[in-house]
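Complex shown without one protein chain; remaining protein chains in place.
The letters A and B name the chains in turn, as written, and every chain counts its residues from 1.
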Amino acid sequence: MKQTESIHPTGGGRFAVMLLSMLILLVFGLADVARAGTGMDSAQERIAPIGEVRLQGQPPVEVHVETAAIQEQEAEPRAAPRLSSADYPNIGVSSRAVVWVLAQMHLFFGALVLAVPLFVLLIELVGVYTRDDRYDDMAHEFMKISLTGFSITAIFGGSLALALFLLYPDLMAYLMHVFGSQWLVYAGLFFFESFFLYVYYYGWNALRYGNLKWVHLTLGLLLNASGLTIMVMANSWATFMMAPSGVDEAGVVVGNIWEVMKGPLWNPINLHRFIANIAFGGAVVGAYAAFKFLSAKDPVKRAHYDWMGYTSNFIAILSFLPLPFAGYWLMAEIYAYSQQMGITAMGGILAWLFIVQAVLIGTILLAGNFYLWSGMSRTDGSERYKGLIKIIAFVLVVCFLIWVTPHTLILSASEISLLGGSHHHILGPLGIMPAKNIAVNLMLIATFLSFQIYRRSDKVATVSWAPMGNALMIAVYLGAVVNIIFLGVYYGYFTNTVYKVGSSVAQVMTTLVVIVFGLVIDSLMFKKAKVLPSHWGRIPDRAQYALFALPIAFTWLMALMGYVRSSVKTHWHVYTVMKDNSPDNFIPAIGYAGNMITLVTVLFLLCVLFMFWVASLSGSKQPKPVVAAAGGEA
Amino acid sequence: MAELPEEAKSSPSASGEQGNWGKKLFYGTLVALLVFFYWLLIYSGGVTVDHG
Partner (left out) sequence: MEQNNLGIAGRLAALIVAIIIMLAFYYGLDHLVMGMQGLPLNLDLTPAG
């Protein structure tokens, strides 16, 4: 045996030899390339044809060699190309439609795979601190069902890149030139993300306790960090196209990569997408939990998936609360950058989309709240708070109706004369921003109240100052409602524009006061509270359909806002710098866009079903067929 | 019945013999990442945004 081993190299030895030979080849290859780049051979020798190739009957090919000129030619500052419609490849279908579908699918899955590791990490941390295995198991399950999502993201990302290079080669060449090696940093980050993902997921049970668990958490942290960095890199391309920075009017790069990346819209979109991803991810895994709940027969499983559904809804709605403010910041920066762009978005051709957005957000809030109210049947102590549900529902519906009310209507001449103008004289004022701000803030406060009463419903306070605490809590809500309405009505309709816009910040702060006071007062007031029994699994089936509605609304909303974000730069690839002269260089009509959005939403949901199915497939095992006994019947 | 080994008895995170280098690693990495993201998103090469 030993003799054989000394003659024949072991597996490890063979590998080493192979690696060494590859390295040697690589070194020689690189040296070859390096030598070619030093100009040691003359240009004439390098470019002169070895043999002459020409068509029969044609004169000999003249080779013009400009040796010195080629090497000493200064790089001219490269402006953005001015394209004509002939410069765009035509593959027979709308290029914009192809890129739209691929880009939106990539964004959907990208959002999902960024969000899930984030709340998985938090849930895992909660599991470590509470020493409750259920949290760890749930975190593990969330990772399992989203694992395929990473490849799906990459598939759509790769397809998107190919489609962009095929269909918009000049735009891509320009963007590659502007962003330079940042593209390679982006590509390199995927190595990190994949590494951390695989070790984090497959190492879950191997790194389960003690210090190794903290190593596992660290890996999760690094997974999140690489994903987040990937996102902000990609965000810079989108924001550059909307609000270019670091380039002059002709598109020549005049700044460094930081000036190019850090435009006025970069951090607003980073924040908005970061928060929105979490809300979206929570909604998608909630649908999984709802499906598993409905199909579970065993009460233990039903309790598990009920709890999972609650957690998902909690994540989705809680992270949804600050989202309108991040969106508002983004829109404020758009207006500050270009009034024209801001007006296109919310005062002009795309304004109606924000009414559609209102419908979707109203759906999301109503579904999320409905789920919370249904969940109150899990605890017997919820009876005390059920009376508030009607009030919350009333506030939500009225505010939703206000939010959905448009300002300018599309009317015929006879309709205008009937109406007495292009706006309704009573409902018209509800169509402008101050009314929407009042409505949004009140809806968010109402939603937070639903959360608060849900969380209180299984506890009875035992502290002596509980009545005072409750009085304060009621005052916080009542005062906030009064303040929000006052700020919106007075500054919105009776002062100038600057005060009107500024009052919305005060409204946001008021809502935040309610949330902060609510969380602080409750955590103090319910210390050592008497806990009432809570029955996971005791929730009506219809509540699960609210969890189905959530990801559908979120997905459609995300695609709708993507349509806005892309269209807001109108007929520009890079706003005011590189004109779009493709056959599709117009904002698509809302009906068409609605169809595209519905198409990508359906596609996404199908892919998500596939993703969930693969996860459960990996857990199933076909039983081995039983062989018939010898001598038995044929 | 043989007694359980020492490590299994004590709670994992409080085990003094093994130390809590894991927890320090996690929070150290968290701080380092916060610094990284501050550098990437807020400092950003010293560039300030012209809000127009």
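In this section, a contact is a pair of C-beta atoms (placed from the backbone, for glycine too) under 8 Å apart; a residue touches a chain by one contact, two chains touch by 3 or more.
A quick note: this is a predicted structure, and the numbers were derived from the prediction, not measured.
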item: Among shown chains, those touching the left-out chain; value: A
item: Touch criterion as defined above, residue of A:Met509, A:Leu524 or A:Leu609 at the omitted chain; value: A:Met509
item: Listed residues A:Leu487, A:Ile515, A:Ala549 or A:Val568, member touching the removed chain; value: A:Leu487
item: Residue among A:Pro89, A:Gly158, A:Gly421 or A:Pro467 that touches the chain left out of view; value: A:Pro467
item: Option from A:Val476, A:Ile515, A:Ala553 or A:Met611 whose C-beta touches the chain left out; value: A:Val476
item: Touching residues (missing chain, whole complex) on chain A; value: 461-464, 466-468, 471-472, 474-476, 478-480, 482-483, 487, 490, 495-496, 498-499, 502-503, 505-506, 509-510, 513
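Heads up, the rule we're going with is that only the chains that are shown with their structure count from here on.
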item: Euclidean distance of C-alpha centroids - chain A vs chain B, Å; value: 26
item: Chain A to chain B touching residues, read off their complex; value: 128, 131, 209-215, 217-218, 221-222, 225, 228-229, 232, 245, 255-259, 261-264, 266-267, 270, 333, 336-338
item: Partner chain A, residues of chain B touching it in the complex; value: 11-13, 15, 18-23, 25-26, 29-30, 33, 36-37, 40-41, 44-47, 49-52
